[in-house]
Every structure is written in C-alpha cells, then in structure tokens.
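Here the complex is missing one protein chain, while the rest keep their positions.
Chains: A, B and C, in written order; residue numbering restarts at 1 for each.
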Amino acid sequence: MKQLFPVPHVIGFVSSLLLSLIALVVVKFDLTFASGMTILGVTALVQAGLQLFLFMHVNENEDKRSLMTNIAYALFVGLVTIFGTLFAMLWGYNMI
Amino acid sequence: MKAKWFLLSIFFTLSLILSGCDNSLLVFDPKGPQAKTLSDTIIFSIIMMAGILLVVYILFTFMLVKYRASKMDDSYEPPHEEGSKWLEITWTIIPIIIVIVLSVVTVRTTSEVESKPVAYANDKPLVIYASSSNWKWHFSYPEEGIETVNYVNIPEDRPVEFRLYSFGPITSFWIPQLAGQKYAMSDMVTKINLAAEIPGSYIGKNSNFNGKDFAHMEFETQVMTEKDYEKWVEEVKETAPALTESEFDELIEPSVLGRKTYSSTHLEFSPAPEGEHAGHHHGNSDEETDSSHHMDMDMDMEDHK
Amino acid sequence: MKWDEFFVTGEPMIYAAMVSIVLVSVAIVAGLTYFKKWGYLWRNWLTTVDHKKIGVMYIIAALLMLFRGGVDALLMRAQTAVPENGLLDGQHYNEIFTTHGIIMILFMAMPFIIGLMNVVIPLQIGARDVAFPRLNAVSFWLFFFGAMLLNLSFVIGGSPDAGWSAYFPLASTEFSPTVGNNYYSLSLQIAGIGTLMTGINFLVTILKMRAPGMTLMKMPMFTWSILITSVIIIFAFPVLTVALALMMLDRQFGTQFFAMQNGGMDMLWANLFWVWGHPEVYIVILPAFGIYSEIIATFARKNLYGYKSMVISMVAISMLSFLVWVHHFYTMGHGVMVNSVFSITTMAIAIPTGVKIFNWLFTLRKGKITFSTPMLYALAFIPIFTIGGVTGVMLAMASADYQYHNTMFLVAHFHYVLIPGTVFAVIAGYHYWFPKVFGFRLNEKLGKWAFWFIAISFNVTFFPLFILGLNGMTRRMYTYSESTGFGPLNMLSMVGAVGLTIGFLLLVYNIYWSTRYAKRDTTGDPWDGRSLEWSTPSPVPEYNFAKTPVVTKLDAFWFSKKENTPLTDDGDYEPIHMPNNNGQPFIMGVAFFFFGFFMVFSWWIPAIIAGLVVLGTMAYRTFEQDHGHHISVEEIERTEKALRGEQS
Partner (left out) sequence: MKIDHAKPLEYSTEENRLKILGFWVFLGAEIVLFSTLFAVYFTLVNRTGNGPAGSHIFELTPVMVETIVLLSSSFTIGLGIHAMRIGAKKAMMTFFGITLVLGAVFLGVEITEFVTYVHEGATIQTSAFLSSLFTLLGTHGAHVTFGLLWGSAILFQVKKRGLTPETANKSFIFSLYWHFLDVVWIFIFSFVYLKGMM
C-alpha cells in the first residue's frame, strides 16, 4: 500500500493545497493591488511548476530540451498576447 | 538577358515617378503643416529605400552577368564557401543603422503629427466633432452651435482639432492633403490635429471599408479665410434650420446623402462617447469606476470651456 | 426559411456558377462510375495516409483555389478598370474581395505550401513518412472540407462581405445580417484546426525522424524553414481559434465581445485577428525562403552562403513575427508610445530579412548559374520582393502609415510581398519537385513562357497601385468617379491582370502537355540536386527509402555524388513497417463539413447530430487497434529493381 503513495507526490499535493490557501490572503486581508498580484503570481507559478516537474515528469523525457523550448516559446507567445493586448487596447490610450 | 533590362527599367520608372510627378499625387501635395511633415517623412524614406534597392540591384545584376553557366568553362566547378564573418556582420550592422535612423524619424514625426501643429502651439484650436454613420459624415461645431453633413468648412491658419467617432462600423477619417487618417469608432473619441494654410477645396474620405456604399463616402473640405469662415458661420446660424432629435435619427439610418446644414448640433441630445459617455463607463456598477466618473466629468467640462 | 433566402439569387454569374457546379459534379460521378474508378479513388486517395499522396491532393486543391481566387481578382480588376463601371454592384464586389482574400491566403497559399512540405520534408530528412500519418490525413480532410464549406457560401446563403479581416462591428449581425460571416467563422475554424495539427505533425517529424547523423545544423534549408513555420503555426493558430470562436458566439449566441452595447470592444477583434494574422504572413513567407534557398543553391551549383546566419535570421523572424501585430492598426488612436514601440519592432524584421537577401546574392557569386524555370522564379523573386520589403519598411513608420493605411499603396505592398514571395516560390517549388513525384519534368519552354508572362504582368498589375495609393485611392472601393483621375492606371492594372491569367493558364497547359509528351526521367535526380530527396528513384516508392540513408554533412547527397561515397550502409534490406490506409479521416472531414454547414444556419439539432458523429469518429480511433503492415524484403527488392533497373 505504501509504495502506491510515493513521498514526492504526497508532498507535492500537500504543498499545492497549502499554496492555494496562501493565495487566499489576498481576499481575506486588505492588500494593495501590487502586493496582491505579486502573491497570486508567485503562488500560481510555483503550483504550475509543481505540476510540471513532479506530476508531468517533464524532466525524465529524452527530449527534455525540446520540451522546455516548447514550453518557453508557448509562454513567450502567451505573455506577449496578454500583455501586448493590454498594452495596445487599454494602457496605450492613457499615455499619448 | 531580358530580366536585367526589364528590372532596370522598372527601377528607373520608379525613380522617375517619384522625382517627376510628386506634385500631382495628393499625398505629396500638402496644404498644411501636418501633411507636409508626413510628405517629407515619406520622401525621406523613399530616398533611403531607393538607396537600398540600388545596392541590391547592382549586386544582383553583377552576379547574373558574371556567373552564368553559358559564360563558364565546362570544367569550372564552383567553390565550397561557408560564408564570410565580416561580410555577414556588415550586412547586419548597416541595416541596423538604417533602422535606427528611421526609428528616430518615426518617433519624432509621429509625436509631431499627433499633437497640435508646432507653429500654432499657442492658438486655441477650433474643435469639430466628425462622426460617421453609414455612409456619411456629420460635422458638429460645438462652439458655433452648427452642424453640417458631408462637407466641412474650416478657417485657414488656425489649428483644428477633429474629434472622431462613429455610429456603427469603424471608419477612417482622412483628408490626404491636410493630415494622416485616424479611425472613428463607436465607443470612444479619437483625435486629429491639423491646420490648413492655403484656402481651397480638398477631398476628404472614409478609407476604412464599412459596407455597401463605402465607395461613396466622401466629403469636401473647404479651407476659407478667417473672414469668409465667420461670415459662413453667421449665415448658417441665421438661415439653416435647427437639427431635431427625430431628424437626426433619420439621418443616421443607412443611406447616401447629399449636403445638409443645421443651426444646432446633435451633441446636445446625443453626446459623443467621451468622458462619462465613453464606452468604458457605460452604467458601471463598480464603485471604483464611479469615482472616476466624476473625474472624467470634470475633465470634460474643462474641455468645453 | 424560404428557398430564395437559402440559395443566392439574382445574379446571372451566380446562376452560371450553380449550373456549372451541378454539371461538373454530375460529370465526375458519371465518369467515375463509367470507368469503374470508385474503388480506385477510395483505396488510393480518399483513405490514403501516404504523405506524398496527401501532398499531391493539397496541391491540386490549392491550384483549384488559385483559379477560384484568381477569377475573383480578375472580376475586381475588371470592375475598377474604368470609372463608374456597372459590371458588379457594391454588394457583389464586397463579397468578391472578401473571398479573394480568404481563399488566396488560407485556401491557396497555405495549402500549397503544406502540400509541398508534405511531399518533400520526409524525403529530405530521410524518413519513411511523417510522425503521425493518420493525423496528417485528418489535417488534409479538415482543410479540404473547410475550403469546400467556404466555397459553398457562393451559391447557398451568401458569401462573407466584411473583408477578409472581418472587422467588427461591420461583421456583426447588425451590419452583416446574412450568414456569410457564419461561413467565415466556421470554415476557417475547421480548416484552422487541420492546420494546427499539421504544424504539430511536422514539428515532431523534423525533431524526431531525421536520418541518423543529420543534426539540426546539417538539415537542408527548406527543412529548417518548415521547422520554424511549424513553430509559428503551433503558437499562432490557437489565437485564431479563439478569435473565430468569439466571433461565432457574438453572431450566433448573443454574446457581447465585440458588440457596441454592454461593454463590448470592437477593437479587440482587430487586435486578436492580427495577433494571429501577422505571424500568418510569416507562415506563408518562411517556407518560400526555404524553397528559394534550395533552388538557388542547386542551380548555382554552390552550397548556400552563410548557412548559419540564414538559420539565425529565420529564428529571429519567427520571434519578431509575434511582436509586431499592432502595425496593422496604427490609426486606431493609441498614443505615440504604442505606435513607436511597434514601429521599431516591425522595422527590426527588415534586418534578418536583409541578411537573407544578401546571402542569396552571395550564393550566386562564383557560382555556375543555369536558368531553369524554377531558377527563373527564384531569381525574379530577389528584385521584386525587395520592392515589397522596402515598401514594408516605409509602411512600418507609424507617422507615414497614416497616409498609406487602407490605400492601394498597402494593397500593392502586400501583393509585392506575397506574390514574388509565396506564389513564385510555390510555383518554383512545384516545377522543381514535380519530377520527384511524377517521374518527368514539366516542359521548360512552356514553363519559361509562363514565367515571363507572370513576372512581367505581375509588375504591370501591381506597380500602378503604389501610385494610385499615393494619389489617395483607398482599397475596397467598388467604383470611383472620373474626376479622381484613377482611371488610366487602373486600366493598366487590368491589362496586367489579363497577362497574369494567360501565364497561369500556360502553367496548367504545361501539365497537360508534359503528361502526354515529356520524356520520362529515370535517374531520380534530374537537376543534379544536393539533398536526400534526390537520392531515391522517381516516382518515389511507397516506402521512400529502401535503406535509411546515413548523413555526415550538409548537402549529403551532393557530397556522396562528388566523393563517390554511398549514402547507406552495406547491410541487406529489412522489412519496412508502414501505416495502413483508413477511411476514418475522410469520414471525420465529411462529418465536420455537415457540422459546419448546419451551424452556419443555426440548425441546432442536425448540428448536434453531426457533432456526435465527429465524436464518434474520434471514439472509433481510440478503440481501433491498427498496427500497420510490413513491406517484405522481396517486395522491396522487386520495386527497387524495377525503378532503378535502367540505370545499372
């Protein structure tokens, strides 16, 4: 039975639950926008990393470099889409 | 080789057209400072680009003339070349320099044409709201309290600020000889700053496709002397009918219309989407935005002073 | 719904089209039945998973679409050739330029390129097939039925009429009440999913299935260009997927994304469209760069100059292509800051592109240039494309763009990029690789005639548009008055369009002539090529390579010829594992077609049924057990002997 629950998995699960609880502080306490977003950003990214390395075994694949490049490229395009859109559609109109 | 002569002839026609007939093309025939800036920018970029074309064409012709198989010995076998570090660095660096130069020009001229013409920096601009509906342009003069359809009269030597928006699809407001174009959209107001220095009649148009009768969406821009302009305003105020809400509702129905003139503006009953009327703020229930409401209204009032 | 709302009515041209569609369909069915070819068609083409056949089908479809889009173009030029022309009315003209744009970009240029990459890539890297042959068939059928769905709009329901960029709110149900833009959102969606799958398929193929020894820096340049293109497809197409889904939701499910009331934002559509749309331009141009690199190296009999910097510049272009989309709407009123940032990123693309131009020029240096038909297109590309490139830099300057935007200058610019870039490249590639697929060359004389017609007429057609644009003629005008003075140059442009038509007809006549009379090529290497695809016999056997080649350097086949070293080891043939043909991709495509068609008309129940059939074909796929088959050693020996027999 014990070998069905490997320690890293359990630790990963518990920490992802903990991280979700930590993120809750932004709702429970009155924080500034910037600090709230920082907390959310950090907890979300750490959780994503946990899934990626612990559960999705991105490291064990023989094409590790291709996979990492792929994810990095996807994040590059994704972030450019999000921030570029906000830059062009919202923030740009407040500058001139 | 036919190709060479053919390409050379294209190149020379290109340079001929650009040097010879630039006076007759609208974009190169500016009648105000903003359009002049753009015309100069375009000519500057054309000269830079012609230089690049020249380099490419000379190299191209040289390679084709010199290294064709028909001129070669049968036993000639081309060498294996990996490339040359210095040559490759050269043709990376030179374009980088060109791009830097063009970037500086772009940033400077863009901010120039986006703001009030430099020569008139201290003059109070004449504000005209230009709104589009399918397939016509409405011009409202809030200060004078008059409105026209499909033609606009402006005084010479005075900065004019067009505030653009649309009742419907996105349109683009363009008077090629006075300024570059800008979109008119339904939930916000965009601005064009310009000044006209030579009296005359210039064509204005919508350049962004907006449906069936797009091709007919043109208007006349009449640049008048200050005196003529004031006379015209007075005349309109005395003789033209007032614009009622119901008549305006009819006006913005899809159709192609001729010219119309009114002695009141539609802004009174159908305000432009700016300040508290902007799309971003439609009946927002958020408290935070409520406070920005008041701010916008304050700014709005300043605008109207 | 009444019948006259369902079918498009009122135009003699459309009735003629309807009649010809019916006649052609009847003729095809009758012909297949009479010659008893149904089984052949099903077994050899509709169910095939062979990358070469799929590639051929892509190219045939692309050629058909080239003529559909070409007729649109010809009609547009004819309508605007003289002022106040009455050939077409406004609505019809609007539909024609809209479908011209969609068809030429999405259903001609892209599939033509995908067709060439299907045929060539596995051969160029020494592979048996692509990574996922079944998925490849699915991709093709999704593209094909997406394209058919859009073409159906011509006779049923009405074509989209809001421009190929379909800006909101013009494309909303309020201003575009016909089902035309439903066709747009659904047909592009279906074809787009197919394209995304192609991207994944070729990325994995190139990353994992290269012949032993072929490291990334020993790959032929065309393979490199497809690798980069696949990356752009994979990361750009999801944006289109979302944009089209939002469009469908807005038009058919009452959402408020781009509507004007209740907080919608019309600019957001333009933004999303171009976040995809600009990388899309590079999806069709980078493979062209790859094709030219192959052809120029082959016919200059020299290796590609500056291989490394060519690769680096392509990678740079792929990254930059995602950073420039706002230049499509500088005039939308965002401030100097936004416009300046995007001006600079846009102009930066000119740097890697310039590097490539000079590398091609220096490949020619000290070469031994022969002017074959493919080489003519490649050579014409350099000077013409450079005009497109430098006008692109001019357009990139935000301030100047205020005077070019939406004018014929812009139209001239992108035709100067896309035609010498993409269209010349696919025609060149098609002449170049034709003998590999069919075992004979196209006639050179006819090919050269077609080339001169196309190259000269192209300039006659599009150069006047630069001048018209600077004179204030906007694009998409179905008519103009005589006083504008636009008449003469438009007439000149029409003359060019006729010349282009003659050129393209010669191209097709060449296929007919060469099929009947051209000498068969027995060497498999008619151009004295450099890369692996020329080392197999032509036409290429089903299994591509009897023995997997081993690569030690770039231009492996060239050096094996020069140095007389074999490309493969001495061992015996081994049985080759091949995937089985299957009808599931075709049936899935048909189901998608009906799903899309019912969705266009918001016929929910039939749409749900068709959707369930689509899911059913997926379920079938996951449960089926298909391990492919092996080609025996005897069969390989027999085939090789037959194909290479005459040589030894």
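Structural remarks
Basically, contacts are C-beta pairs under 8 Å (C-beta built on N, C-alpha and C of every residue); 3 or more make two chains touch, one makes a residue touch a chain.
None of the values given here were measured: they were computed from a predicted structure.
From the options C:Phe35, C:Tyr517 or C:Phe623, the residue with contact to the chain not on display is C:Phe623.
Remark: the omitted chain is touched by one listed residue; of C:Phe237, C:Phe342 or C:Phe462 this is C:Phe237.
In the full complex, subunit C touches the hidden chain at residues 131-132, 196, 199-201, 203-204, 207-209, 234-239, 241-243, 245-246, 249-250, 253-257, 259, 261-265, 268, 272, 275, 577, 615, 619, 622-623, 625, 627.
Within subunit A, the residues in touch with the undisplayed chain are 3-6, 9, 12-13, 16-17, 20, 23-24, 26-27, 31, 33, 36-37, 40-41, 43-44, 47-48, 51-52, 54-56, 58, 61-63, 66-67, 70-71, 73-75, 77-79, 81-82, 85-86, 89-90.
Note that in this section only the chains that are shown with their structure count from here on.
One finds 43 Å separating the Cα centroids of subunit A and subunit B.
In this assembly, the C-alpha centroid of subunit A lies 37 Å from the C-alpha centroid of subunit C. Centre-to-centre separation of subunit B and subunit C, using mean CA positions: 33 Å. In subunit B, the residues that reach two or more other chains under the touch definition are 114, 188. Touching of two or more other chains is recorded for residues 93, 96 of subunit A. Subunit C makes touch with subunit A in their complex at residues 207-208, 231, 235-236, 239, 265, 267-268, 271-272, 275, 319, 322-323, 325-326, 333-338, 341-342. By the touch criterion given at the top, residues 2-3, 6-7, 10, 13-14, 17, 24-28, 35, 37-39, 41-42, 45-46, 49, 52-53, 56-57, 59-60, 63-64, 67-69, 72, 76-84, 87-88, 91-92, 95-96, 99, 102-103, 105-107, 109-114, 134, 168-170, 172, 174, 176, 179-183, 185-188, 190-191, 203, 205-215, 279, 282 of subunit B touch subunit C in their complex. Within the complex formed with subunit B, the residues of subunit C that make contact are 90-91, 94, 161-163, 167, 169-170, 174-176, 260-263, 265-267, 270, 300-303, 305-309, 329, 331-333, 335-336, 339-340, 343-344, 347-348, 350-351, 354-355, 357-359, 361-362, 364-371, 376, 379-380, 382-383, 386-387, 390-391, 393-394, 396-403, 405-407, 452, 455-456, 459, 463, 467, 470-472, 474-480.
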